[in-house]
Structures are given as structure tokens and as C-alpha cells.
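Right, chain A next:
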Amino acid sequence: MLKVENLHVYYGGIHALRGVDVDIEQGQIVSIIGANGAGKSTLLNAITGMIQFKEGQILFKGQSLSQIPHKIVAAGISQVPEGRLIFANLTVKDNLMMGAYLRKDKSGVQKDLKKVYELFPRMAERIDQIAGTLSGGEQQMLAIGRGLMSSPELILLDEPSLGLAPLLVKTIFEIIKDIKNMNKTILLVEQNAYKALSIADKAYVLEQGRIVKAGTGNELIKDPSIREAYLGKNQKYSESNS
Partner candidate 1 sequence: GCTPKPAQENTSEPSAPEVVKVGWIGSLTGDQAVWGQCELNTVKMMFEEINAKGGLLGKQVEVIGYDTRGDAAEAVNAVKRLTSQDKVIAIIGPNASGQAIAISSVLEEMKVPDIATVATNPKVTVVDGKVKPFNFRVCFIDPYQGAVAAGYAVDVLNLKKAAILYDVADDYSQGLTEFFEKTFVEKGGEIVAKEAFKSGDVDFRPQLSKIKEVNPEIIFMPYFFKEVALSANQARELGMNAVLMGGDGWPSDVLVEMAKDAIEGSYIVNHLDFNDPEVQDFKDAYRAKYNIAVELNGYMAYDAVKLLEAAVNEANSVDSIAIKDALETTSVKGITGQISISKDTHNPEGKDAAIIKMVNGEYVFQQKFSAK
Partner candidate 2 sequence: MNILEFKNVTKNFGGLTAVGNVSFEVEKDSIFGLIGPNGAGKTTIFNLITGIYKISQGEIYFQNHSIHGLQPYKIAQGGITRTFQNIRLFKKLTTYENILTACHDNANYGILDTMLRNAKYKEQEAKLHIKAQELMEILGLSSQKDIIASNLPYGMQRRLEIARALALNPSLLLLDEPAAGMNPDETIKLMELIKEIRTRFGLSIVVIEHHMDLIMGICDRIMVLNFGRKLADGIAQEIQENPKVREAYLGEEEEHC
Partner candidate 3 sequence: MNWFYIKGILILSGINLLAVLGLSLLTGFTGLFSFGHAGFMAIGAYITAVMTIHFHMPFLMALGIGGIAAALASFFIGKLTLNLKGDYFCIATLGLGEAIRLILDNVQYFGGARGWPGIPLHTNLLNVLIIDMLGIIFLVFLIRSRHGRNMIAIREEELASQIIGIDVFRYKMKSLMISALYAGVAGGLYGHYLGFLQPKMFQIVKSTELTIIVIFGGLGSISGSALGAIILTALPEALRSFDKWRLVVYGAAVIFIMISRPQGLMGGYELTPSNIKHLLFRFVKKSKIHQDMGGR
């Protein structure tokens, strides 16, 4: 469904992505793991047109993808960005409605709105709160909810569990599975590598702007070098709870 080929991204002199290839099939969950600064967010931003790239290409459903953000959204790709980027000056409800900005099916929007409120009851309680005053985790819920509102075919999640309480982290991964069950495609970037790998159909390891490993989620979990570098030793909670 989405094919990234030989992608190079530069920030001025910094060569952040050095020829990345990623292949995502319809209905899959694809996870990308990697250390801080590996270039994970850069990859997602390049796909959604938030960063312009000079070399390589991105194909969506076999066609070359535009580099203009709103056209990409219209094509059916949405992103839950790192650092949330919620509209701090709008109310919770308006934030969610912004997610559905391009949608024309009013009833569908209402249905999805209800679903978001079900997933995050806290959002329902705070419909009219100005989003900037939400707590960090509440903002994260809002960002995810907003991403769901656009009802995309492909959703890119950049560290969705960041700043969420353990219980909620579980919920988030449940939601990701739910989304998949709706026959949607997910590209997931997560620090919580264990969880990310365990739900992934396919996973990539990104190091210093290069894909160094790829495989199914299970293969990678078992890979000792991955365990060493990303899963941590003697980690009780990261493998179980959070």
C-alpha cells in the first residue's frame, strides 16, 4: 500500500535519513523502532509532507505521493504527530472536529466522535475545555482521537503511548489492534519496543538514518541483538505492564 524507496532527508547539513526503504501492506501494523535521533519521526514527517525530501520516492497505492500535506491527508493518510501538536487555543471538541476537516459524511463523523468519546471518557467530560490546559496525557489522548477522526486508510502514529499512564498504554495498544481490525493500515513508531513489536505484522529497526533490520514482529523480539539494544535487560514492567 505504501512504499518508501531510497529516501534521503537532510536538515541543512545533517543527513537524517540515508536511503530508507519501507514497504507497508494493506491491513498491516508496521512498527519502526530505534534509538533517540535515529530518524523515526523524520520518516513519518517525510511521508506526510511535513518535511520535503530531495532524493528517493514514496508510492501510495502504486502512485507517487504528492509532497503537499493537505493533499496527502485527502489521499487518506493521517499522522498523530510526536509532541501532539494539538490546537491549544481550541476546545477539545473543536480539536476533534478539525481531525474530520476534510470529511463530508456528517453521520460518519458523528459516529466516530461518539467512538472517540467511548475510547477516552475523559474527553467526553472535557468537551469544552481549552485544549492547552489539559494535562499532558489528556493532550495525548486528544491527539490520538483527532487522528482517528479523519478516518484514514493509513494512520501514522508517532509514539502514541508517550506520557500515558500504564493502564492507558494498554488501552492504546488495544485501540491499535481495533483499528487494524477495521481493515486499516498502521505505521507505528514506539519507544516501547516490546509492545510495538509484539503487535506488529512487520517491523523495521532504524539506526542513524538507515534501516538495519527488518522482519516480522516476533522474529525481532527474539533477536538477541535487538533485545540487548532496545528491549532492555531485566525489565519487568516494560515487558508486562507498560
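The criterion applied here is as follows: a contact is a pair of C-beta atoms (placed from the backbone, for glycine too) under 8 Å apart; a residue touches a chain by one contact, two chains touch by 3 or more; residues count from 1.
The candidate set was assembled so that all candidates are chains of the complex that A comes from, given by their letters.
Quick caveat, the model's predicted, so the values are computed rather than measured.
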{"item": "Result, touching chain for chain A in the complex among 1, 2 or 3", "value": "2"}
{"item": "Residues of chain A that touch candidate 2 when the two form their complex", "value": "11, 14, 33, 35-37, 82-83, 122, 133-138, 140-141, 159, 162-170, 191-194, 198, 229-233, 235-242"}
